[in-house]
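Every protein chain of the complex appears in place save one, which is left out.
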Amino acid sequence: MAITRDNILTWLIAYINVVNANADELNRLDSALGDGDFGASMQRGVQAIGNKMQAIADKDIGTIFKTIGMALVSAMGGTSGPLLGTMFIQMGGKSAGKQVLTLAEWTETFQAGIEGIMMRGKAQVGDKTMLDALVPALESLKAADETDIVIALRQSAQAAKKGRDDTANIIAKKGRASYVGERGLGNIDPGAANAYLFLNTLAETLGMESTD
Amino acid sequence: MAITRDNILTWLIAYINVVNANADELNRLDSALGDGDFGASMQRGVQAIGNKMQAIADKDIGTIFKTIGMALVSAMGGTSGPLLGTMFIQMGGKSAGKQVLTLAEWTETFQAGIEGIMMRGKAQVGDKTMLDALVPALESLKAADETDIVIALRQSAQAAKKGRDDTANIIAKKGRASYVGERGLGNIDPGAANAYLFLNTLAETLGMESTD
Amino acid sequence: MKKLINKPEDVVVEAMRGIEAAHADLVKVYYEPNYIVRVDAPVVGKVALVSGGGAGHEPMHGGFVGMGMLDAAAPGAIFTSPTPDQMLEAAKAANGGAGVLFIVKNYTGDCMNFDMAAELARMEGIEVETVITNDDVAVLDSLYTAGRRGVGVTVLVEKIAGAAAEQHRSLAEIKAIAERVNANGRSMGVALTSCTVPHRGEPTFSLPDDEMELGIGIHGEPGRRRVKMAPVAEIVPLMVEPILSDLPFKAGDNVLAFVNGMGGTPNVELYIVYNELNQLLKSRGINITRNLVGSYITSLEMQGCSITLLKLDDELTVLWDAPVKTAALRWG
Partner (left out) sequence: MKKLINKPEDVVVEAMRGIEAAHADLVKVYYEPNYIVRVDAPVVGKVALVSGGGAGHEPMHGGFVGMGMLDAAAPGAIFTSPTPDQMLEAAKAANGGAGVLFIVKNYTGDCMNFDMAAELARMEGIEVETVITNDDVAVLDSLYTAGRRGVGVTVLVEKIAGAAAEQHRSLAEIKAIAERVNANGRSMGVALTSCTVPHRGEPTFSLPDDEMELGIGIHGEPGRRRVKMAPVAEIVPLMVEPILSDLPFKAGDNVLAFVNGMGGTPNVELYIVYNELNQLLKSRGINITRNLVGSYITSLEMQGCSITLLKLDDELTVLWDAPVKTAALRWG
């Protein structure tokens, strides 16, 4: 089994709904550590994804990711816009021309996206950012059993969830949360929360499609 | 019995304390109908009276009232400053040169003060102002038994108190309270509340002195 | 109460000291009695414009002292009109021999204190005229009441009459211009929150979270009525219709539109109000040919705004455009 172009389009549509449903919560999380706009920025982001759905409907996976990435950069602003935009653009580069991704190919693609975030944002694991959910998810994928992609994606989402929860125990070193320092302890990072939603939606999408 | 120069000085000192003790309440009353400054203005007023005590210590009643009146005009501002200042200045004119006031003389003096307020402020009884306490007090004095001045002053203060309470049932026609119109019903007028304090302090001062 | 102050009773004098320190190039500041005069006062041969009123409305009036606007301003205690001796000293310091125009907002206390000051000034041989502003359509005007309140139009009177005075026109002419501005201007305000008078320490009135006070005065006096909180697209018509129908303003009129912040409302909201006002007037065929957007006549930290419309003619427009150099208004 592999991730098809259609899986990815389904995933993106599902993710639009997930973000809209969680926007208030993401704003709330960002109020505690930052400036309270993360949910609103994500909503502008997924609205831009929605606006591109028609244009990408018949494109290859690389083009889909790249188009989405550029749309996010143009629509979101803030810290998360360039970072998530860069992630998608880099994922698009890695998956250029592809119609399906094997688990190994998705792992490579995802890794390229994460490297894009690190290159642009200069943060490391442990800085209390989205990376603290994304990187454990990547590690999980790398260690996964090639045979069942749905299980691998679910485990990766679970790793992201744990990473998200662990951000509560970190004193932020990057982004706006770094200004609050110790006073941010006990609060999870909104970017990490979103990373989990993103990966969990992928796992659920593939899970649904495979039981069809 | 009559009101002596010394009675008046004692009265003024007592009134300073009464105003300071009631300033918050006067501000509160003025918040409901106006702009919340009446207590603070009265405090500046009695502070100015205090500052004049030495200068008036050996003066006749007319000079005492006139000096106080001019001090109030210079210290208070707002609506109450010119009105109370004018009241005292006019009372000073009527009592010029006097060392004592009989009940009849006090009644005339007080009447001159009230006429000063009416001349300056162009309000009538029933407009929901200090006049609604002052004028009933004057009427009571006019009808009083000449023989017991303390009783006459007490009755006059009681008339002011009733007048004050009745202002709750009036829709204001003058001053800032006129802007709230019907919504001011149920609230007593701060200027009337102060008028009662003023006259009651006089009655109590004379009552104390006469029982000494 | 949360304010950047020391003792409530020191608010006015400490703010004056701040103005004195910040604007020594524009004004001189005097204490006991308190007043502010332009740095080059008295300007010989020029009619002097003197205003004043309770403090708590800053930058009005002290921020409007300077070339092209006021010659002097007397701040009272918070929300309390100043005393006659303040205006007397201000008038004496400002008088350049051509007479003094008192600009007075129509409140009982202001009128009485300025009246007494005018009497005293005349006794000292100073020619004094008074113009009373009363532009607030929220208050029903009547001979039997205190009448309409003076609000936003006061700023426009001070600017426009100030420009006329700068041309060394006569006291009578300047008074007539000031009265023309007042007669052609109308205002209405709305409050989202109450102000808190420092010595009182608590909000003057309490508004539920979902209500606003329509027709609010600049001293926290209640307005016409409470209405449900609503989008600006609904609030602005509630403020503007009573203004338009009162004068009335008609299609083809040229107006100065003044959107004023009450002290606690940020700049960004005022421009949203201005956008709404602009669209509404456009739909009525009324032309905004001049505008002013900012917090110029405030009510301590109250959230809310007022809208003032002034019908312009060519002369008033030229006078509005004339140079002004004060702490709060500056151009040309």
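Lettered A, B and C in written order, each chain numbered from 1.
The definition used in the following text is that a residue touches a chain if its C-beta (ideal position, glycine included) is under 8 Å from a C-beta of that chain, and two chains touch if they have at least 3 such contacts.
From a predicted model like this one, the values you see are computed outputs, not experimental measurements.
For the omitted chain, the shown partners it touches in the full complex are A, C.
From the set C:40, C:246 or C:269, the residue in touch with the chain omitted from the display is C:269, counting the whole complex.
Although one chain is not displayed, chain A still touches it through residues 24, 27-28, 31, 34-37, 39-41, 44, 73-83, 120-121, 173-176, 178-180, 183. Even with one chain removed from view, chain C keeps its contact list with that chain: residues 2-7, 11, 14-19, 21-22, 55-56, 58-59, 63, 192-193, 209, 212, 229, 231-233, 235, 263-276, 278, 288, 291, 293, 295, 298, 300-301, 303-305, 328, 330-331.
Quick note on the criterion: only the chains that are shown with their structure count from here on.
With centres defined as mean CA coordinates, chain C is found 55 Å away from chain A. If you average the CA atoms of chain A and of chain B, the two centres end up 75 Å from each other.
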